[in-house]
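The other protein chains are all here in position, but one chain of the complex has been omitted.
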Amino acid sequence: MEEAVRYRRERIDRGIKARSDTIYTLASSRDMLYLLFPRVLPIVALFCLPLLMGGSYWGKVIFYSCIFALLALSWDFMASVGLVSLGQALFFGAGSYVAGGFNHYLKWPMLLTIPAATLGGALICTILLVPVVRLRGVYFSMVTLILPLLFAHLIETLEILGGTHGLLSLTPFPNHWLAVYIAVIAVVIVLFGFRRLINEDFGLVLRGIKDDDRVVMAGGINIYWYKAQAIFISAAVGSFAGALMTHYYQFVGRSAFALDYTILPLAGAVVGGPGSFAGATLGSFILVPLSEALRALGGLRMALYGIILIAALAVLPEGIFHYIERKYHQFERVVKI
Amino acid sequence: MSDEIILKIENLTKRFGGVTAVDQISFDLRQGEFLGLIGPNGSGKTTLINLITGFVKPTAGKITYRDQEITGKAPYTIACLGISRSFQMVRTFHKLPAFKNLIVPLYSPRVKKFGGGKYGERDDIAIDLLDDLGFERDSFVPYKVAGSLPHGYLKRLDLARCIALRPDLLILDELFSGMAMSEVAATLPMIEKFNREGLTIIMAEHRLKELFRVASRVIVLNFGQKIADGPPKEAMGKEEVQKAYLGTEVEG
Partner (left out) sequence: MEILIYGITNSVTLALMAIGFSLTFGISGLANFAHGAFYLLGGILTWIFLNQLGVPYLFSALISILLVGLLGFLLYWGLMLRLRGLAINEVIATLAAAIVIIEVLRWLGFSGFTYVLPEFIKGSVKIGNVWLDYQRIFLVGIGVALIIFFYLFTHRTKVGLSFRAIAQNERTAISLGIDSDWTAALSLAFGSALAVVAGLAILPLGSIDTEVGYDILIYALAVGIVGGLESIPGIVLASFILGFCQIAVATFFRAQWQTVVTLGAIVIILAVKPSGIFGKYKELEERV
């Protein structure tokens, strides 16, 4: 009888001692490189890509990718406090309309409208959402889903803020480069900022609220106040993205509250891997160009996002980023049993 | 022990649907006292603790802490006033290293008021605290992910979390359940020391023998009612208490 030789895959951490949370012992420049490479690569890539693409159609796609990456980051930040939002469009739309409104009616320059939209939009969203954070479970998702859809209806039926036509001929960016690089820099800052923040003590408290809010309360911390702060931060990022887009399009309409701005960032974050921020960014930079390439599908694009989302949840729930991360930090070998 | 009354409970009642979990309970607690809270399972000890710490809102009654009414206040408000509690079921942040579990109370307004340190300093304070409670700082234990620690350590981690808040009143809910004999023997003196240093303690416990070594007074609950209140010997001698415990297992 043939002897059955069985094999098994074994995962081994790469031999470097620098991966513990608190102990840093860097052995060599090679180890330094090992750690720095994954951090520097995305920055370099983000800064070079627009140069390579120029002002072409794909240059615009880079801009859109950044906008959606910002929204995905803002989703991921709320998710890390345990708030599952289904309404990034609320943040996006609030920022868009505040920027558009100030620019259109008061003729504020872009330098003022964008900060005003970031703060104003965030404030509006926070005030709307704060009452809901007291409830557990899916209530938050439901409210965030319904609010932007209602706002879109409201603007349409009441003919306020430009109604169905929207606010037209807003101040454009002086040139394409400025817009793209503001977006790129914003993504880099938010990405690394969030990654940093979530590991600070403040971030630890936020993650604690997600894991077990009772313990956090027993620790003397007003969880509602911290959730409100998280919503504000997250909404500020989303509103900023909305304001950028408004000036890029030189237009804001009720489509700013459309489901697209909810579902695509959500898909980006889920596909890329929630909880790491890098995943959300990566996911957006994969999905947005992909959906542009599939423009021919027309109306089916939304359905496609839905399918991608379901597939990602069912097949690779950890997300692409965590998968890559694991491959990078561990190698596999086949051993005989 | 001083004469100042730190906690005053008046006719406290809590009903869950048809069950009266806590029934018209009143008592005073003096500064520095060590109170044992005992009773068979389901007699309302945890509910009483939840009421005092604001996790459950009372149906009726009044709770006063240091001349300030705290009935129905939010748990974090009460915690910031200096009432710290542990949980019967271990609740820790499993994914975080053990010492990072203490960051949450160290970040609270209460500890900040005491000058609780800045980012980075909190880690040191946390490790000092854990070291005092038997997580040796030079071993790997305080740095390990909490989820990988044995049950006894998690219980003590919960105790450390309570102490990190710098409480004036410490409430422990069955801290010793699930702990090994040796761990109980090691933890008991620490709690006793906290009490000697002036901390007021309420301890709900099933391990009566250990409890009676430290507690100067016990309250016995049965079906939500207070059936005895006094020094351990006296309280346990009461006929009603004997009856309540009859047929239920008395550990220790």
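In order of appearance the chains are A and B, and numbering begins at 1 in each one.
Heads up, the rule we're going with is that a residue touches a chain if its C-beta (ideal position, glycine included) is under 8 Å from a C-beta of that chain, and two chains touch if they have at least 3 such contacts.
Quick caveat, the model's predicted, so the values are computed rather than measured.
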{"item": "Contacting the left-out chain in the complete assembly, out of A:Leu51, A:Leu154, A:Leu168 or A:Val335", "value": "A:Leu154"}
{"item": "Candidate in contact with the missing chain, chosen from A:Arg134, A:Arg196 or A:Lys327", "value": "A:Arg134"}
{"item": "Selected residue (touches chain absent from view) among A:Arg11, A:His165, A:Arg214 or A:Lys327", "value": "A:Arg214"}
{"item": "Where the missing chain touches chain A, by residue", "value": "79, 84, 86, 128, 131-132, 134-139, 141-143, 145-147, 149-151, 153-154, 157-159, 214, 259, 263, 266, 270, 274, 298-300, 302-303, 305-307, 309-310, 313-314, 317"}
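Methods note: only the chains that are shown with their structure count from here on.
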{"item": "For chain A paired with chain B, centre-to-centre distance based on mean C-alpha positions, whole Å", "value": "42"}
{"item": "Contact footprint of chain B on chain A as seen in their complex", "value": "20-22, 200-202, 204-205, 207-208, 211-212, 214-223"}
{"item": "Touch list for chain B against partner chain A, complex", "value": "53, 55, 74-77, 79-80, 84-85, 87, 91-97, 100, 103-111, 119, 122-123, 143, 161-162, 164-165"}
